[in-house]
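All protein chains of the complex are present and in place, except for one that has been dropped.
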Amino acid sequence: MSAEAQNHDSHHGMMIDNKKLFMWLFLGSDCMFFGTMISTHLIYRKLYPDSFDPTTLFSLELTSFSTFILLMSSFLMALAVSAMHKGDMKGFRRNTIGVIFFGLIFLGCQVYEFTEFAHKDLTLSSGTFGSTFYMLTGTHGVHVAIGVFWLTCMYFYSFTGKMDPHESAVDVEVAGLYWHFVDIVWIIIFTAIYLIEFV
Amino acid sequence: MSSTTTDIPAPAKTETQEDVLKPQKSNLGLLRPDHKKNFIVDLLTTVDHKKIGIMYGLIAMFFLVVGGIEALIIRAQLAVPENDLISAQRYNQLFTMHGTTMIFLAVMPLNAAFFNFLVPLQIGARDVAFPRINSFSLWTFVAGALVLNFSWLVQAFYELGWFVASDTSVAAGKTDFVPAIGWFGYAPQTSTQFTGIGTDFWIFGLQILGISSLSASMNFVSTIINMRAPGMKMMRLPVFTWMTLIVSLLIIFAFPAITIALGQLMFDRMFGTSFFNVADGGQPILWQHLFWIFGHPEVYILVLPAMGIVSEVLPTFSKKPLFGYSIVVFSGAVIGFLGFAVWSHHMFTTGLGKVATAAFSLLTMAIAVPTGVKIFNWIGTIWGGRVRFAAPMIFSVGFIWMFMMGGFSGIMHSAAPADSQQQDSYFVIAHFHYVAIGGILLASVSAIYFWLPKMIGKMWTGRLNIWVAIITTVGLNVTFFPMHFLGLIGMPRRTHTYLSGFGWETYNMICTIGAFILAFGILLFIVDIVLCVTKGKPAGDDPWDARTLEWATSSPPKFYNFARTPVVAARDALWEHKHGPENRKITYVEEDSHGIHMPSQSWMPLFAALGFIPLGIGAALMQAGVPFMGYITILGIVIIALGVALWALEGPGGYHFHPEEEAT
Partner (left out) sequence: MSRTPKSSYFPEVLKNRFENIFYRFVCPFLLLLFLSGCETNTRMSTLDTKGPIAEVQYELFMITVWVTLFIFVTVGAVYLYAIIKFREKKNDTRPLPTQGHGNPLIEVGLIGASILLLVIIAVPTLQAIWYTHDIPSPVESKLAHWYKGEGLSKAEEDNVLRVRVEGYQWWWAFDYPQLGVTTANEMVIPAGKVVHLELRSKDVIHSFWLPRIAGKVDLIPGRANEMWIQAGDTFDVWKEKNELQGDDASLIAAYNQYLSDEIHDYYYGQCAEYCGDSHARMLFRSTVVSDDEFANWVSEMKQGHEAPGRSGTPNQLSWEEWYRLDAENPEALTGDVNEGLRLFVGRGKCSTCHVVEGNPRALGVAGPNLTKVASRHSIAAGWLNHRGEDGSVDIKQQYDNFFKWIKETDVVKPGNLMWKANGGGIGELEKLLTDDEIDKISQYLQTLK
């Protein structure tokens, strides 16, 4: 897969792979995406501080747990990348399945949380808090889901034998970049949307 | 190694190649569409940045004409007071689509055409970093343009009585199927309470165009940073490439704001959220902030390439290096950076408060400095040079005059209290059309005169370019100069008609006449292009005695650009090669025996991009209650996902090519 990047060998480039550079640029852009949504949330929160009290709704225990799970998945992701670099295909598969599993747990927690909140009458159309909260956490959830889908594809692809440890390392690394980013964004969201309400 | 050829760079593959290069099978087991003789298939699947660039250019020219016709109808309507040539609704749709079309479907793709064609050549690369993503960007752009303009068809169906929004849909009773919200789409005008599915077409069209711009920009940044030929240091890059880099970064950081804003608006319209819904606490002003955080950098996204073009043309025709290269590059970067800090000068009348107004006022003045610096440096380039008034130069020289005009009225806007009289009046229209037509369009025409011989290998014929210059410049000034006064004596913009007795009649009539003169000038320009394509004589590799690397290869360039990768020894590589000392000549890398590695063509980018069409149209029509449109929308998403998956699985392929074989 990485052959495309090396098609016309880069001559004077910075010593960074094309794909990795592309992913960094995407993540830069993605920062602005999340930045815009988090700002929207905080602006409305500041504008209408009393319109809604999320502390009665949020379960800090559950969200802390899912945050922890996501952090651990990042750790496994780093192990998977490292395994791929060493050519340790088994290690790669073991850690990747771990990442996928943790990612699914996180998504499960989010689905549970969403249904809980919806039962307690926080919906997309219930004022600005519902709108910004669901759009922001939902977009993040979609990011996680895409990551899970991507890693699952990679996991199964590794069984076809077409995955060369040396050439595919950069692909895994790019997926890893994405996964770490999604984690870091969650830390920010967790702080700015959940924790801040309990201060 | 290369002989001049008169062919358009269509699939110019010789028999020998065909024998040597059989299409391979992809990882999916399908035959790759390489080396096809079928012209259409070749265009649809091409990954060649030059063909993609030319297609961008052709589509941009088409939409330039469409947007121009919209403008002419607008001017015809305004020629006399209380005119009823078109209805208020149609007028509002026309100015909305005129703005949206010109910005997103004419100027941006025209810039993309030059980026695509020139950047890899200017940096001595074989192609962009991600050729298939490049193809995806092109077709996504086409999909976005189709979704946006599909609205005209729906409106036509409505007028014919074949289509109405269903009574149970949110668009019930609304008759606007083409967006009528202005290119800025201010909330709450865009809510379902006030507008029909025209707004949905606009949301999805822009969203899709944004995906295209984002993927193309990431591609260009990767290309410029990673694909430079040996010796092509950053500070040796041609200024046009530098401006491409800055513009791409601007797109990467500015487009997310509009993407999210459009997303929020879409949620408001489809799922009843309250981002901009006043009744539920939404703040319409939030839209303005998000829109202009994107919208102001967008202005520089449009104009910086023009500055890059002029910075290439002036040195070439003055036979002198660009005066203050590093300062021109740096000021471009400063403009890009400051562009993010001045958005609220579009909102001086919204009641920002005096501190914010003062801050944005001063920052806006500050941005005049780097812009002025560029003008000084262009004059410095001409100073002491030997100026040849060939067609590209005429337009670049004209660009500086007209751009100064637009810049000065910009300085007038920066003084917030004065701006509160000018805001949303015809004065503003005069201002940004001097920048858009006098600046961007003249520079683009200059670029076409300059680079078309490289693109198609043919030279311009005859003297038509002088007449194009005279007529467009006269038309431009006759149309837009009176608008300054029209604004100052109180005519607001976006009004489909006006009463007599306000002193606006004469000016409006002059403007309308000017618009038709301008249109005639553009028509002549198109005739000139056709003459060049049909009757032009071979141009040769370097018809203008130019300076940069793209002129060092054949015209039109072979699909592999350079038979051997050049090694760059100086800024203005070709000029130094021709006129500089011995140690600054271009040398070439000895390729290893396996030849040039070329990327394979692919159906998948096209396939994935086409998914956006059912996605956009389906979602918009769903808002009008058309049955099964939800499924069509989902079908679109499935097509995109499938396309991307197959794209990943098919593998990049690629083949080796030996240019020597062809030369024999």
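Per-chain numbering from 1; labels A and B assigned in written order.
Going forward, contacts are C-beta pairs under 8 Å (C-beta built on N, C-alpha and C of every residue); 3 or more make two chains touch, one makes a residue touch a chain.
These numbers were taken from a predicted model, which means no experiment stands behind them.
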Next item on the list: Counting contacts across the entire complex, name the shown chains the missing chain touches.
Entry: B
Check: Just one of B:L30, B:L146 or B:L488 touches the chain that is missing; which is it?
Finding: B:L488
Checklist line | Touching the absent chain when the full complex is considered, from B:P230, B:G324 or B:G625 | finding: B:G324
Note to self: Which candidate, B:I59, B:L94, B:A257 or B:I382, sits in contact with the chain we can't see?
What the structure shows: B:I382
Next item on the list: Sort through B:M234, B:M270 or B:A415 and give me the one touching the missing partner chain.
Entry: B:A415
Notebook entry, point to check: So which bits of chain B touch the chain we can't see?
Noted result: 87-89, 92, 180-182, 186, 188-189, 193-195, 278, 281-285, 318-327, 349-351, 353-354, 357-358, 361-362, 365-366, 368-369, 372-373, 375-377, 379-380, 382-391, 397, 400-401, 404-405, 408-409, 411-412, 414-425, 459-460, 462-463, 465-466, 470, 473-474, 477-478, 481-482, 484-485, 488-499, 501-504, 506, 537, 539-545, 551, 578-579
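Quick note on the criterion: only the chains that are shown with their structure count from here on.
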Next item on the list: Under the touch definition given earlier, write down the residues of chain B that touch chain A in their complex.
Entry: 27, 124-127, 129-133, 214, 217-219, 221-222, 225-233, 252-257, 259-261, 263-264, 267-268, 271-275, 280-283, 286, 290, 565, 589, 596-599, 645, 648, 651-654
Note to self: Could you list, by residue number, the parts of chain A that touch chain B in their complex?
What the structure shows: 1, 3-5, 7-14, 16, 18, 21-22, 25-26, 28-30, 32-33, 35-37, 40, 43-44, 47-48, 51, 124-125, 127-128, 130-132, 134-135, 153, 162
